[in-house]
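A protein chain is absent from this complex, but the other protein chains hold their places.
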Amino acid sequence: MKATNNYYDMVIIGGGVVGCAVARELSKYKVNVAVLEKEDDVGWGISCRNSGVVHAGFNNKPGTLMAQFCIEGNKSFAEFCHQLDVPYKKIGKVVVARKKEEIKGLKELKIQGDKNQVAGLKIIDSEELKRLEPNIEGIAALYSPETAITSPCLLTIALAENALDNGVSFFLNAEVESITRLNNSCFKIITNKREFTSSYVINSAGLYADYIARMVGIRKYHLYPCRGEYHILDKNVSWLINHLVYPVPQVGAGGLGIHLTPTIDGNILIGPSNEYIKSKDNLSVTSSVMKMLSSEARKFLPIISPGYIIRSYSGLRAKQAPSSEGGFWDFVIEESDTVDNFINLIGIESPGLTAAQPIAKRVVEIIKKKGRLNSNPSFNPFRKGILRFEEQDEEIKKTLIKQDPDYGEIVCRCEKITKKEILEVANNPLGARSLISIKYRTRAMMGRCQGGYCLPRIIEILREDFNLAPREITLKGKNSYLLTGYRSNEVSKSCQKKKLLSLEEELRV
Amino acid sequence: MMEREFVCIICPNGCRIKVEYEGINIKSIKGDECPKGKDYVKNEITNPLRVFTGSVLVGNGDFSLASVKTSVPIPKKYLKKIGEITRQLKVESPIKIGQVLASNLLDNNIDLIATRKIIEKNL
Partner (left out) sequence: MPEKEVIIIGGGAAGLAAAVACKQKGIEDILIIERGDYLGGILQQCIHDGFGLEKFHTSLAGPEYAQRYIDQVKEKEIPFLLNSMVVNLTPQKEVVVINYKGLQHYRAKVIILAMGCRERTRGAINIPGARASGIYTAGVAQELINLKNYMVGEKIVILGSGDIGLIMARRLSLEGVEVIMVAEKLPYSSGLPRNINQCLYDFDIPLLLSHTVVDIEGNGRLSGVTIAQLGKRGGIIPGSKRKITCDTLLLSVGLIPENELSREAGIVLDNITGGPQVDERGQTSVSGIFTCGNVLQVHDIVDNVSLEAEYIVEGVVEYLEGKLNKEGEINVELGKGLRYVVPQRLNRIKDTIFSFRVNQPGEKEVLVFEDGKKVIKKKFLRRVNPAEMIRVKLSSLELEGIKTLKVKLV
């Protein structure tokens, strides 16, 4: 629903998985909602850069929102993903003890899990661990069958697309600069692009939620960036593990320890590390941590070798606990007690992904307490993603190519992504067109050649089919251009020609 | 006085030849094992020649660019200028290998010949 004069009933600041989940929940009602996201696409803060784990809930202190929402979220996650056409796999987790002293920790986790009513937890011995994970070294483990994996990025994108479909407006590259209260008690939100007014503000700005809160004079929140680096292993070695493999968490650590996560796409992640850093923007990978990750991983899986690593990346956690303290503080999901109708979502770290929908529902409850929300009868919970060519069986592939020859051109050789899929996602309803946007939606460039084959082809598609000038093709929006322009001073039409598909002489084939 | 070691490229032996020189005046040559090597380093100091390679734009071809080279090695000092000129050129398809695409560049009898075959493809 387009608002008049940029007035929206609710403005959500931050298009991460939680912000988009809130947007979707609100779109079930007859309200005007806008999501303001400072990056070129949704999810580029914390949401797309974590392990993608749907936690069972035994890591969280009983009685906390984290525990409550994790359990609730875990139970309904399969259905959640099904509605949004997002991949989900319940592969289970083992928390592995390698030393006798760690068994106590396992037992404590089990007790905590039982208190939280996590289903199916059991402590297993080394024999059963060997059965479940032949390549892992350990003396005992906690087995959690309810832990699952998903794609946090596809989930964020799906939530956004479904919310969009149900009437929510999304504004990308819109960075909030100031928020003031107007006489009529509405908020005036000024961004680098334009101004908005709204009755409610939902602050789901992730790492910057403290910064946004401060704009309206709320000073009590502090969020510290805690970086986690990962290695991604080649799909060729995905046979190494069958479940999520975690170490016994160290008391007071800021994270859950360096673990091995099979991803929904068939890679294995090693990580994340745990390092409080100064800048909220710093997504670098560091040499010391990369080395440490490899050696930690080898403690569980001695056969891991550097040759298996295809890429490394890092993500940031928004931690409320300062580095001197470490550990986890509970989620803060509340209307401000000083600023009416300003709802803060603070410190959404693990299990934030699992808890996304319960958090969103809580936000709606908070709003409902303040005033009636009328149901939107045309709300459609279902969203369909693009068709993944590689996942279809042969007969369907043949039919698809017949209907649309663009399915017959494989652009990403490593992940077998077709031109049609690239075209579809580059045309996504959010209008995000950077290479990373395409990558997250299709997996192109995520294979072992890291774009070596497909990058020039994707550039051609963006130029020919979307008429982007060379300088407009970016890695991740803003000034991350790939090309400085054309090589020669004269740009000829032949450079803009549509690539001619020819099979050439089939002769006597 | 400059000293430089060249790896001779005339034959697979790849002799390492040390040359002492000042500007284009050669003081001494050591390490050469045949007269060709001596000539090679002499030329490298006094008048180095190179084959320039580059690309020119092509209209209506199956490739957007036709790769080119100078028909003969040219003085090294002209390489960058020829590069600049090449970038401004545009030709039409079809193109045969060896076809002269530009001639007498820099008024110095420098020709650019095509090194890629281009077939005409109308849009």
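As written, the chains take the letters A and B, and residue 1 is the first residue of each chain.
To be clear about the criterion, contacts are C-beta pairs under 8 Å (C-beta built on N, C-alpha and C of every residue); 3 or more make two chains touch, one makes a residue touch a chain.
Since we're looking at a predicted model, the values are computed, not measured.
A.B. asks: Touch as defined at the start, partner being the missing chain; which of B:7, B:34 or B:100 qualifies?
C.D. replies: The single option touching the absent chain is B:7.
A.B. asks: Using the touch definition up top, pick the residue from B:19, B:65 or B:105 that touches the left-out chain.
C.D. replies: B:65
A.B. asks: If the hidden chain were put back, which of A:284, A:323 or A:427 would touch it?
C.D. replies: From the options A:284, A:323 or A:427, the contact with the absent chain belongs to A:284.
A.B. asks: Which candidate, A:409, A:424 or A:472, sits in contact with the chain we can't see?
C.D. replies: The missing chain is touched by A:409.
A.B. asks: Tell me, which residues in subunit A touch the chain that this view leaves out?
C.D. replies: Within subunit A, the residues that touch the unshown chain are 232, 236, 281-287, 290, 306, 309-313, 394, 397-398, 401-402, 405-406, 408-410, 413-414, 416, 448-453, 455-456, 459-460, 470, 474-488, 495, 499-509.
A.B. asks: Determine and list the subunit B residues touching the chain excluded from the picture.
C.D. replies: Answer for subunit B: residues 6-7, 9, 13-14, 48, 50-55, 57, 62-65, 67-69, 76, 79-80, 83-84, 87, 97, 115-117 touch the chain left out.
Here is the rule we go by: only the chains that are shown with their structure count from here on.
A.B. asks: Approximately how many whole Å separate the CA-defined centres of subunit A and subunit B?
C.D. replies: 52
A.B. asks: For a test of understanding, state which residues of subunit B touch subunit A in their complex under the given definition.
C.D. replies: 55-62, 64, 87-88, 90, 121, 123
A.B. asks: So in the complex, the part of subunit A that touches subunit B is made up of which residues?
C.D. replies: 487-490, 492-495, 497-498, 500
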